[in-house]
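One protein chain is absent from this view; the other protein chains keep their places.
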Amino acid sequence: MTDKLTTDIGGDPAGPIPMEDHDQLFWEKQMIATFNLLQTKKIVATDEFRRVVEEMPADYYKNSTFYGRRLDGIVRLLIEKGVIDADALEKRTRAILAAGTRDHV
Amino acid sequence: MTGDTHDHAHDDHRPIREDDDELLTEGEARFLALKGLLIDQGVISADEIRARLEFNERGSSHQAARMIARAWVDPDYKARMLADTKAAALEMGIETTEAKLVTIENTPERHNMVVCTLCSCYPRSLLGEPPAFYVSKAYRSRAVREPRKVLREFGVEIPEQVDIAVHDSNADFRYVVMPMRPAGTDRMSEEELAALITRDCVVGCALPPGTELAD
Partner (left out) sequence: MSEPAPNYAVGDRVRIVDLRKPGHVRTPTYVREKVGMIERYCGAFENPEERAYGRWGLPRIPLYRVRFGQHDLWPDYDGTPGDVLELEIYDHWLAPAEEARS
């Protein structure tokens, strides 16, 4: 039998359901909007995004957050498709962290 | 009779804001870098992001509540909503982007619950972002296997005379639960009725106050 996908969790044992809501941060809202645009423009397909999330290692999936997975999935998919360059993204990320501000973006 | 100890009221429409008081995390920095690259490369524009963000902000369970309240008072609208939920939304000025949107009606014989076990499919253009519980692994795992126990965690007890149907939205269809109209609400306006229908009601994890199930 092929292994179950990490996302295929219907019926698995689990603990109590977390009831606390978290306000979406502004960057998370922008990220969702960006993802939606990429889908509308047919640069990425929803099915491709789901597949990328399924390809994440089981440990990563278990310990990741919802928005963290979204971001990592979109990034990985865009790199896979050659839309963005992994090094360019890394450089730019470090620069933003070093500057410590979101003013210029 | 039900308790609503874990019920969640409508999201207030907070103004979209910059997170100046939030520390810049690696996640945000990475997203900002991504955004910068995409804009510089001409893949998307800042204006497009802004416009889409504003469109997304319109999504709220209150939109569904307004539709359900109208369905409660107007049987013809109810029939139209059950037959074609997207068109019924549009009648009330509500634009939706889902390919397929379906309303499932609660009846005295059956209570409905919605989950996406494989990811987090949810009618976002209608309802906004899903609640944290809905995207949690615990809900995704347990809602299909032990719905009655899960509902108890929400303070909802479905009696034995009422069946439960759990809907796993694993393909192109997105679901909205239409709760039953509670007794004693005959004099209420549509607006007052809409206020009874919370975000948790439209995924089937809450019942409007005053709902009576079975004898």
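First chain written, first letter: the chains are A and B, and each begins at residue 1.
Simple rule for what comes next: contacts are C-beta pairs under 8 Å (C-beta built on N, C-alpha and C of every residue); 3 or more make two chains touch, one makes a residue touch a chain.
Quantities reported herein were computed from a predicted structural model and do not represent experimental measurements.
Q: I'd like the shown chains that the missing chain touches, ordered by label.
A: Answer for the hidden chain's contacts among shown chains: A, B.
Q: Looking at the full complex, which residue from B:Glu22, B:Glu95, B:Asp172 or B:Glu212 touches the chain that isn't shown here?
A: If we include the chain that is not displayed, B:Asp172 is the one touching it.
Q: Among B:Glu22, B:Asp163 or B:Glu212, choose the residue that contacts the chain missing from this document, as touch is defined above.
A: Counting the whole complex, the residue in contact with the absent chain is B:Asp163.
Q: Of the residues listed, A:Asp8, A:Asp21 or A:Glu90, which one is in contact with the missing chain?
A: Only one listed residue reaches the unshown chain, and that is A:Asp8.
Q: On chain B, what residues meet the omitted chain?
A: 100, 109-110, 117-118, 144-149, 160, 162-173
Q: Tell me where the left-out chain touches chain A, residue by residue.
A: Missing-chain contacts on chain A: residues 1-2, 4-5, 8, 10-11, 45, 47-48, 50-51, 54, 81.
What we mean here is this: only the chains that are shown with their structure count from here on.
Q: Roughly how many whole angstrom separate the Cα centroids of chain A and chain B?
A: Those two chain centres are 22 Å apart.
Q: For chain A, which residues count as touching chain B in their complex?
A: Residues of chain A touching chain B: 5, 7-27, 29-34, 36-38, 41, 43, 50, 53, 66-68, 71, 74-75, 78, 83-85, 88-89, 92-93, 95-97, 100-102, 105.
Q: In the complex of these two chains, what residues of chain B are touching chain A?
A: Contacts found on chain B: 6, 8, 14, 16-19, 22, 24, 26-38, 41, 43-44, 48-50, 52-53, 56-57, 115, 117-120, 129, 131-133, 135-142, 144-145, 150, 153-154, 168.
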